[in-house]
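One protein chain is absent from this view; the other protein chains keep their places.
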Amino acid sequence: MRLSTPIALAAMGGVFSERSGVFNIGLEGMMLFGALAAVMGSHYLGGPWMGLLGAMLVGGAIGLLLAYVSVGLGANQIVSGVGINLLALGMTTFVARMVLRPAGVEQVPAFQIVAVPYLARVPLLGPVVFTQTPLVFITLLLAPALALFLFTTPWGLAVRATGELPRAADTAGIHVSLVRYFGVIASGVLAGMGGAFLSLGQLNLFSENMTAGRGFIALAAVIFGKWHPLGALGASFLFGAAEALQLFIQTYNLGIPYQLPTMLPYVLALVVLGGFVGRSVAPAAAGVHYGREDR
Amino acid sequence: MNGRALAGRLLPVWAVLVALLLGMVPVGLAGVNPAAAYEEILRGALADVYGFATTLVKTTPLLFAGLGIAVALRAGLVNIGAEGQIYMGGLAAAVVGLSVHGLPSVVHVPLALLAAGAAGGVWALVPALLKVGRGVSEVITTLLMNYVAIYLVSFLAGGPLMEPGAPYPYSRPLDAAAQLPVIIPATDAHAGILLALALAGFLHLIFGYTAVGFRVRMAGANPAAAAYAGVRVHATLVAAMVASGALAGLGGASEVMGLKHRLFDAFSPGYGYDAIIVAFLGAGQPLAVVATAFFFGALRSGADTMQRSLGFPSRSSSRFRGSPCCSSPPAWPCRDGSSAGRGDGRRSPRRCRPPWPQG
Partner (left out) sequence: MTPRGPETAPGALPSVDILRMEGITKRFGPVLANDRVTLAVRRGTVHALLGENGAGKTTLMNILFGLHAPDEGRVLLRGRPVEIRSTREAIRRRIGMIHQQFTLVPPLTVAENIVLGLPPRRGVFLDLRRVEREIESLSRAYGLDVDPRLPVWALPVGMQQRVEILKALYRRADLLILDEPTSVLTPAESEALFAIIRRLVAEGHSVVFISHKLEEVMRISDTITVLRHGRVVDTVRTADTTPAELARMMVGRDVVLRLFKGPPRAGGPALEVDDLHAVGDRGLPALRGVTFTVARGEILGIAGVDGNGQAELAEVIAGLRRPTAGRIRIDGRDVATPAGRRAVADRLAYIPADRGRFGVILDFTIAENLALKAFHRPPFSRGPVLDRSRIIDHARALAERFDIRMNSVLQPVRQLSGGNQQKVVLAREMSGEPVLIVAVQPSRGLDVGASEYVLRTILEQRDRGAGVLYISMELDEVLGLSDRVAVLYGGEIMGIVRPGDARLEDISLMMAGSLRTAQTAAPAQ
């Protein structure tokens, strides 16, 4: 559950971005920025909630940057995303070394584990499911909320239409670019939250490149979850479970070098994509720039 | 050509300029005069033989991988897996270099390179087959394959292939016959760059002047029309992807055989990712990729000098291994000195527009 949360948050971000028609490979970098921003926010602004806020703001800002480059300027979405990732890795490492280390910031105030009254006492399930940091609960609530947004509100409908057939959305009076900006920024906010969970919900510190590919696993979860927030959540549990399993193997030191189990989530993602998803139906216009005049 | 098209052509130039400007911000924040920083980069990269050699060293893997990505690009595929293919190529070259002895260099070097190309090719084959067979986007699969490759190398360099008693995970040195010769005396510059340049020329001829290149470009530009004209599109795409992986694999091999002479854990500091930008900025044209790879190689080597002479914090001596959930080693670690200031936006690709229309 703990391990799934950051992936799930980022994956939901991916769902938003891709539903609006932007393939967001920059999730990884957005998470990384979020992780750093959360630590800094928590340390300098007082408390994990400020850290979360900081992560969301920074994630959103990076989303804005990606949206400007890929939607506004029409640059290739994949290259833009790779750029975000490189920028994130360099910038966070740089800031961490230049700012955090000299200031001696290591452990920062983090989220405490909360038990949900009553439910936590449910045997077996209670301690596992209902005794978590608040972010886990937020994530669990966020998934259905986002699903409701996407599937029952006019704005969600606009997002879906924009990702499928922007021309149709355009003629229906929807501002295609605006919707895509929104989708990418939302994905940045969510990925930022995912990063915040990574640094504040698990370790209470920032380490270089601490996302280690979770943003890419999240992309796989988007596909496996069939571009649905709840599906993405479910897929994230699967990948989270794989990570838990590999940690278990490491912790109990079964004599297997740590690198082999570490591969597990990635291999699982590959197998899932290749073997079980089949020809998946992505939003038809995901990855395609929309310009009205060039037809 | 109208103004807009011209602006489109100049976009990559703008991208680099803007990125360079943006790069000044964190440098300035760190209390260093940005102009001085860039001057140092320039000096470090080009001013003396040593700097130039370092630039060549950094250019080599970027060029190999950049060419590989360019080949995929011409076939309409996006290969984000060059990093993993570099690792697999390096690994295969190291295995051949470590396990085979007694061969003359003229046999041993090609053998190791061949193995590296095959390993990189195989690493690209999996995403290619998933793409044509199951319709899975190669973007994600190549990315995931990167991690598998990096951990595999990490495991081998720190386990079965590790030199006994070594302080860090690395292997014994390669058989001398499997090492690439140095081309500028007293520097690190090795013959890998010559091979890469030769391949760039070769690819230029292939794409410009042969039926094979024409076929690949057709499959990339319009698969439906290509299929009608008798091109076996799926086979062509798979072949292009494998070639792409093989080129990146050679990049890994040249790094191991030319520079490090051992298999190190995490030996590529993200060359495969930089190479994506190299290839896109070079618009998939082999000769243009030579130029962009050199530019990024110079940035990398210059950045090292800048750090040293301007007193940026040096690279971290030990890699962080946190509590269990982060026990995985950093995936694209800033290991070999390009750490601080690395992501200051210089090599962000942000505005490059691919040379072909999208959609």
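Per-chain residue numbering starts at 1, and chain names A and B are given in the order in which the chains are listed.
In this text, a residue touches a chain if its C-beta (ideal position, glycine included) is under 8 Å from a C-beta of that chain, and two chains touch if they have at least 3 such contacts.
Keep in mind that what you see is a predicted model, and the values were worked out from it rather than measured.
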* To do: May I ask which residue of B:L197, B:A221 or B:A291 touches the chain that does not appear here?
  => B:A221
* Structure fact -> The one residue from A:M40, A:L86 or A:A158 touching the chain left out of view is A:A158
* Asked: Considering the entire assembly, which residues of subunit A contact the chain that has been omitted?
  -> 152-154, 157-158, 160-161, 164-165, 167-175, 281, 284, 292
* So which bits of subunit B touch the chain we can't see? -> 209-212, 214-215, 217-218, 221-222, 224-230, 356-357
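As a working rule, only the chains that are shown with their structure count from here on.
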* To do: Provide the residue numbers of subunit A that touch subunit B in the complex, in ascending order.
  => 2-3, 23, 25, 65, 69, 73-76, 78-80, 82-95, 97-98, 101, 202-203, 205, 207-210, 212-213, 216-217, 219-220, 223, 243, 247, 250-251, 257-260, 262-263, 266-267, 269-270, 273-274, 277-280, 282, 288-290, 294
* So in the complex, which bits of subunit B are touching subunit A? -> 11, 26, 29-30, 78, 80, 126, 130, 134-137, 139-141, 143-148, 151-152, 154-155, 158-159, 270, 273-274, 276-277, 280, 313, 316, 320, 322-334, 339-345, 347-354, 357-359
